[in-house]
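This is the structure I have questions about; it appears just below.
Omission of a single protein chain aside, the complex is shown with its protein chains in their original locations.
Note that the chains take the letters A and B in the order they are written out, and that residue 1 is the start of every chain.
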Amino acid sequence: MIVNEKIAIDHGLKKDEFKKICELLKRTPNITELGIFSAMWNEHCSYKSSRLHLKKLPTKGKQVIQGPGENAGVVDIGDNDAIVFKIESHNHPSFIEPYQGAATGVGGIMRDVFTMGARPIANLNSIHFGSTQHKKTKNLLRGVVHGIGGYGNCMGVPTIAGQTSFDSSYNGNILVNAMTLGLVKKDKIFYSKAAGLNKPVIYVGSKTGRDGIHGASMASASFDDKIEEKKPTVQVGDPFTEKLLLEACLELMAGDSIIAIQDMGAAGLTSSSIEMASKGNLGIEINLNKVPCREGKMTPYEIMLSESQERMLIVLENGKEDQAKKIFDKWNLDFAVIGKTTKSKKIELYFDSEKVADIPVNTLVENSPMYDRKWKKAKLPNKNKINKDDINNLKIIEVLKKILSNPNICSKEWIWQQYDHTVMGDTIQKPGGDSGVVRVHGTNKAVAASVDSSAVYCWAHPLTGGKQVVCESFRNLISVGAKPIAITNCLNFGSPENEENMGEFVECVQGIGEASSYLKFPVVSGNVSFYNQTKDQGIKPTPSIGGVGLIKDYNKMITMNFKEVDNVVLVIGKTEGHIDQSLFARVILDEKNGPPPEINLFNEKNNGETLLKLIDSNLIKSAHDISLGGIITAVSKMCIKGNKGINLKKPKYLINEIEYFFAEDQGRYIVEISNKDQKKVLDILNKNAVHYDELGTINENMLFLNEKTKVTIDELKGFNTKWLKEYMSN
Amino acid sequence: MKISLIITLKKDVLDPQGKVIHQALDGMGFNDVNEVRQGKYFEIDTKETDPKKAKDKVEEMCKKLLANLVIENFKIIDAQ
Partner (left out) sequence: MKSAVITFPGSNCDRDMDVALKKFGFKNKMVWHQDLELPKSDLVVLPGGFSYGDYLRCGSMASKSKIMQSVINFANSGGMVMGICNGFQILVETGLVPGVLLRNKYLEFICKNVFVKISNEDNAYFKNISNNVLELHIAHNEGNYFCTNDQLKEIEDNAQVAINYCDPEGKIEQQFNPNGSIKNIAGIFNKEKNVLGMMPHPERMIDPVLSGEDGSYFFKNLINNLK
């Protein structure tokens, strides 16, 4: 086939890009080469629209061992232990085939983590669906949950936390973001940088089939009416083979034969081989006839672009092939020497004794396009004037019931009960809390992780929203007593070619950068998913932030369930009564305008660090951060989890009761302390200039409001737990 | 009228179950097997008595629910 501009455009390349390829090669590429360029130069692999902005994120810190640019980020947790983690999107495949899309998303992120030598110890996910009324939502939710469970459960890695939201902006484009944490010894981390000449290049894992050819290009194309035609590109996951691959790789890694290792994810053999060559400043020569294929007569083009799952590429020390092969034979996995490293700095592919591709590595990587896309700055919306009469007539308890049963607040037990969250025997905080927590096996340490996003705030004002998500992650870690270390981000946005969507991206990234830099909470890994849209309508900007923190002694871990009757409950942080963009405003007042709550990074840091001090001094019995739904929602959840009640009293502020209880001001926590510690706690709060309110005392089983209104905790629990179960069983 | 049909994974789609069953058979000494692919079998009893109409209906069921045409094929093998 003679390649021309039209074929290039069919591959998702732009006219200019095709011209540039011909210039770089000083000739027209053949079809295999064109396929390689289109895979490497698409948004998914090249980050061509985002690179410029991502560079501004803070990525360094005292505990950071590896920042972005490798398969995953790595942070130091002391005693020669390190945590490897990353979050990644699998949005488009999950919309097309929810089970396999979600499953292979989980498989892919776990591979990213164990490629670096780490055994996965926890999975998390952030999943977003269309309106609960939309006809596809239920099936998509069911398929995604089954897919995540199907893969993670089989791998024997606990799924310890997650986030689920519903919003009509995801009607035609759901989001599935999967995150994995792995544990590795600091001196046993593996990287993808090839080194040395004439080293054998090894292919291991499953055979190559025609799965997902051009999946990476699909991830960079928005959905349109032709979606049906794109269907056959979905890959099928095989968690059993991945479990074998994990064990085999870790067994091989225990020795010293690996120079570099890279998993075959998006764009399969193409991106993995090029990545290794590029990082090592080397060339790689591959004989495609040696690649284990599942189907007959696969062409070089298909072999290079296949996205078959559960495969790895390894550069080995010379002479170690037999020893390595033995391990893969034991685990019944394919093993083939398919090529070698060269000094040519080119990717050279052979098939049936003919050279079928010859491309300088730098043309694919360093010379890949980078765009400074046009973007529009968002204005901070004006504050809404709330009609006091509207809210003064509302009955707080009735509003609370509505909020607790709202799809975005209600208990997600139906989901996480389908995930094995206790396998490995180290889960000490299960899903449903602020963060999931797993012990570092055999030590007193524990690692906390959470995943957050606030699409509504980001949509209302991207800069503030970006900051807010990072702060919420920070708070969720602190609420369980963990010191925040670093974050990974999954940036889900609409089209970068649309100035508004691009503006949302740029400003969210700026917000994330400002907050993570101020909180010393650097970004160590992540991924960007653009073109999340249907026709011209982009999703609400949805950066998901995965945060990781360390608990030095897990006996000091905090949970959110109220512990003891008569204990005192405080609100840490100031309540200004910010109602705009709150769940209350949207659900009860049907008001969608106005600015999101303001972020004060100083207070955020000071409140959080002071709370950590209190926790460290064993003064906190339970804690929970205040987010969606405000103070009363947070308190209700603590009551429900602990099977306790509370006598609530609004402090004598000037703001209205509804505003006090449902406002979504930031930087706030609810904490439970024992009576005898009250003076000590208040002293510490005062000394650190942290604002606090005394909110009430814990009772047996009733929520009292100012001694006049009451509701039983059982009733609240009913509202909180019923909705999702009923929705999914109808 | 009773319609029997089978649903199998499309030819080019990976069949993890078939692959592992193949390996297990091999381990048990059945070494002549080239490939194993597995699928699902359905019997649908319908009130429709006209074979053509019944088949059409079942075909529609396959397209809409029983098979996921992204990865699966269906084949009606019997109608009586």
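Things worth noting here:
We take it that a contact is a pair of C-beta atoms (placed from the backbone, for glycine too) under 8 Å apart; a residue touches a chain by one contact, two chains touch by 3 or more.
These numbers come from a predicted model, not from an experiment.
Contact with the chain that does not appear here is found for just one residue of A:424, A:619, A:684 or A:702, A:424. Only one residue from A:40, A:87, A:103 or A:155 touches the chain missing from this view: A:155. Only one of A:240, A:518, A:704 or A:727 touches the chain withheld from this view, namely A:240.
Across the interface with the omitted chain, chain A contributes residues 146, 149-150, 153-156, 238-241, 243-244, 331-332, 416-428, 430, 439, 554-555, 557.
Touch with the hidden chain on the side of chain B covers residues 16-17, 20-21, 24, 27-28, 38.
Going forward, only the chains that are shown with their structure count from here on.
Centre to centre, using the average C-alpha position, chain A and chain B are separated by 37 Å.
Listed in rising order, the residues of chain A touching chain B in the complex are 96-97, 100, 206, 209-211, 231-232, 234-238, 240-241, 294-295, 308-309, 332.
Residue ranges on chain B touching chain A, taken from their complex, read 9-16, 19-20, 23, 68-71.
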